[in-house]
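Of the protein chains in this complex, one is absent; all others appear in place.
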Amino acid sequence: MNCFGVKFRVTTFGESHGNAIGCIIDGVPSGLEIDESYIQNEVDKRKPGLTKFATQRKESDKTQILSGVFNGLSTGVPIALVIFNENQKSNDYENIKSLFRPSHADFTYFKKYTIRDYRGGGRSSARETAARVAAGAIAKKLLEKFNIYVKSGVFAIGGIEAENLDFEYANTSEIFALDKTKEDQQKEAILRVKKLGDSIGGCVFVKVANAPAGLGEPLYNKLDAALAAALMGINGVKAVEIGEGVNVSRLRGSQNNDQMDENSFLSNHAGGILGGISTGEDINLKVHFKPTPSIFLEQQTQNEQNESVKFNLKGRHDPCIAIRGSIVANAMVSLVLADMLLLNASSTLENLQKIYGK
Amino acid sequence: MNCFGVKFRVTTFGESHGNAIGCIIDGVPSGLEIDESYIQNEVDKRKPGLTKFATQRKESDKTQILSGVFNGLSTGVPIALVIFNENQKSNDYENIKSLFRPSHADFTYFKKYTIRDYRGGGRSSARETAARVAAGAIAKKLLEKFNIYVKSGVFAIGGIEAENLDFEYANTSEIFALDKTKEDQQKEAILRVKKLGDSIGGCVFVKVANAPAGLGEPLYNKLDAALAAALMGINGVKAVEIGEGVNVSRLRGSQNNDQMDENSFLSNHAGGILGGISTGEDINLKVHFKPTPSIFLEQQTQNEQNESVKFNLKGRHDPCIAIRGSIVANAMVSLVLADMLLLNASSTLENLQKIYGK
Amino acid sequence: MNCFGVKFRVTTFGESHGNAIGCIIDGVPSGLEIDESYIQNEVDKRKPGLTKFATQRKESDKTQILSGVFNGLSTGVPIALVIFNENQKSNDYENIKSLFRPSHADFTYFKKYTIRDYRGGGRSSARETAARVAAGAIAKKLLEKFNIYVKSGVFAIGGIEAENLDFEYANTSEIFALDKTKEDQQKEAILRVKKLGDSIGGCVFVKVANAPAGLGEPLYNKLDAALAAALMGINGVKAVEIGEGVNVSRLRGSQNNDQMDENSFLSNHAGGILGGISTGEDINLKVHFKPTPSIFLEQQTQNEQNESVKFNLKGRHDPCIAIRGSIVANAMVSLVLADMLLLNASSTLENLQKIYGK
Partner (left out) sequence: MNCFGVKFRVTTFGESHGNAIGCIIDGVPSGLEIDESYIQNEVDKRKPGLTKFATQRKESDKTQILSGVFNGLSTGVPIALVIFNENQKSNDYENIKSLFRPSHADFTYFKKYTIRDYRGGGRSSARETAARVAAGAIAKKLLEKFNIYVKSGVFAIGGIEAENLDFEYANTSEIFALDKTKEDQQKEAILRVKKLGDSIGGCVFVKVANAPAGLGEPLYNKLDAALAAALMGINGVKAVEIGEGVNVSRLRGSQNNDQMDENSFLSNHAGGILGGISTGEDINLKVHFKPTPSIFLEQQTQNEQNESVKFNLKGRHDPCIAIRGSIVANAMVSLVLADMLLLNASSTLENLQKIYGK
């Protein structure tokens, strides 16, 4: 089950310390300009080792296209992308190879498969998300053809929340902060916990602009359901909100309803989705990332022999996964939207007549 | 795309005011006792018309088994269930047939399909969820064979939150309240808005007890991703939280990590899921339902001719969809767990050897 | 796994002697005229009890639409169809309830599920194919919008082969014979074996006219692969041929290649499919049905207690399943083509631009 999407379908492979990670993207329509540098540019955004706010693992994350592109255009056949791992320090994991790091997937992978690649978390490592970002770049390219833009940034760090959302600014910020006026506080919060050997949680905001009304395959591949799955499936995410989000459970209908005039909606509590289908308004999403489980404080845990052990972690880790997570969230949302765009193509007889004539 | 699940797969059909609603459940292992009255019992929990906290539409919701059960046991072939509609009052919808009720799916279905069954919201009506509850009953039956129990109840209404979670009590409460000491306040909040012609939001808690460690198909049919999709896809849900939920984005790793001793986890911030796989701890979920969009206050909206119109709703509606939504959430979680149980059966060579011998 | 198709997806349910059989058809584009009498007309073609060449079981096969159609048009939501069983004579099966009829699925269902509905073969009965024909009627309706016609008839009975293919004539023939000049011989062959208590095999020809070039999702949902699965999955089918079929293994490239001039192909050995994609030429298929396994001669078999037993069958059976099988084959091919038509809608960026503008 290492794939997602129905028509625009991505299958990924790879472990943190294996030979390579990568993906196959199936269902890309033919005729799309695929620019290797454009993909690289997206991948580079989540590349490790760039700032003091991210892990110091150094990877060039050089992304190669193995198939599916000819003379600069997609041909309709699968596009395979590969990123070879370069900076594995597997020795960092020798001392924890038989124990389960708290709040990591070590324990659950072991329970499920009885065997596990303990090096860097193996498949459960966030390193795998580089493949998602690479695939997401192609989705974004497709969406842009239809003027659809997926924007994202860091909304909150440790409870310090943005008040204004400036997605342009986020692109230039070391921590992808949405609100310049909060950025310093947010950075400080990160560095404070980092110094303590601790980590911190954060919240990411994703906005889709210009998605046409009508996207989403109701019951049960609804747009909101698909987005929730795509986002909750990112490493460390524990909550997903759409539009008003958790706040809806406190509101009255008269407060939450989005009335309309002849032109448009007068508010957007719905976050751009009604009945699982896009309304044409902005799609607004909040994604809550837990603090990195890899901390440098002594912790107690269990090992494979069912003994209680105390241990101190080594290795290189992000103090706040929400930061690079914002790039991954952007990619996942892009992939969902691209899939919905394709799926919707056959929703009406009229659409089919546009393609096949009458 | 009206199906969900991979091996334990449910496909539903039906509209609010059509002839019938129902479902086909595929992948039920042979040999499971299927008791029509047990299914009916689950369906009756979300039946309309029972209390003043629910819509006054009267439906017997008599659920018939059309196939797949022989001599009281599942035979491994598809189980079809059907519920004929009885109490359609389609005339209630004549005055709104060409306009889009605010925060309903009227607008988006029209945009997607250009044609729509406007009677009671057609397919987008919560009436369809009766089919999910019927299917969920079979999932629950399967789970109980393995001592897995899915429990649910109303956690909050309009911000009035439970402090203790008593799932036994919830079963007996008219509003499925989890906390008896908050129930009166919660009821009062509902009746207050109801009297005003308004509605109110609520939050549902779902707990899975005794799920074995190892369930979930990581990347990308993770347990958390699948649960998020299943829950976000319920009518009116705008946020899903697992374990600490939105709160994780405020915590430090040292606060949020679940350490272990030789026996078990020492806390459960993770809500029973790590790396998309169950840990063996309770799975804890919060689901936020928006206030019913159907309110009886005058509202402004658009019609199919792109004109701005004011209108007053008629019809019979729940003042708080979270109440009956708690039954639907329970069913959806049960369906996800059943699917994961089946999918996991082939996760190791050892499992296969237990079945096929060596 | 009781569904097929990706976008135009059919899920069926029901057993020979259960309450009902039926299906859910998902993915029908909105705006298609759905005429109940048109569906009934297709279903009636394979209805039992009409001639001496078919089983004498009497079923009205009245097909009801339960959902998905409003004001005579598909609305884009699932269309559920149900046919209640009426003429079950389950007593006919009492004497064989614990034995495995030779060349029936009794043995394999028992091995797979350990439990089985022995009445009339349960789910493995060809009765289930009525649901496929009902679904196929909707597919045909869609295809006709694009001038695509799926035609079929009986090509051979017991080795007596048609020399001319007249699909118009086949529609009027009691045995759906394609060649009027062979019909009497073919009928005679059937009646001869019937009198002996035996049965006979047959071959069905299906032709798709006017399918546009470009249908088929190569690697691995090729048009030919999907057709082969759809046809081989019909009860009693043991071989599927496309174009030259088995004969290709005897030919040279210079004999089998289809050259072209500026207008079209100069021959059609390929049977309308190259590389898994339609060429625009007629799609030609041959489907080989085994003789009905239900014969009235004494046979030896095994029972559930692993004893060898001799037995004589009772019940009502077709002497030649290819006859009604030709209607089922037609439906299955129609369903595949409808799915491919929908899937292909997003194959090029140009197609998407026709739908979404820009």
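For clarity, chains are labelled A, B and C in written order, and residue numbers in each chain start from 1.
Following the convention adopted for this analysis, a contact is a pair of C-beta atoms (placed from the backbone, for glycine too) under 8 Å apart; a residue touches a chain by one contact, two chains touch by 3 or more.
Nothing here was measured: the structure is a model prediction, and the numbers come from that model.
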Chains shown that the absent chain touches, full complex: A, B, C
Selected residue (touches chain absent from view) among A:122, A:136 or A:276: A:122
Contact with the hidden chain (one of C:79, C:162, C:175 or C:277): C:277
Which residue of C:60, C:103 or C:210 touches the chain not shown here: C:103
Residues from chain C at the interface with the omitted partner, ascending: 1-4, 6, 12, 100, 102-105, 107-109, 111-114, 123-124, 128, 156-159, 193, 198-203, 213-222, 224-233, 235, 237-246, 248-262, 266, 269-271, 273-280, 288-295, 297, 299-302, 306-308, 322, 343-344, 347-348, 350
Touch residues of chain A, complete complex, unshown partner: 1-3, 9, 11-15, 18-22, 24, 26-27, 30-31, 64-68, 70, 73-80, 82, 109, 112-117, 122-123
Residues in chain B touching the chain absent from view: 6-7, 27, 29-32, 76-78, 142, 145-146, 212, 218-219, 341-343, 345-358
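The definition used in the following text is that only the chains that are shown with their structure count from here on.
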Superposition of chain A upon chain B: rotation angle, C-alpha, nearest 5 degrees: 180
Rounded Å distance between chain A and chain B, as computed from the means of their C-alpha atoms: 26
Multi-chain contact sites of chain A, meaning residues that touch two or more partners: 6, 218-219, 343, 347-348, 350
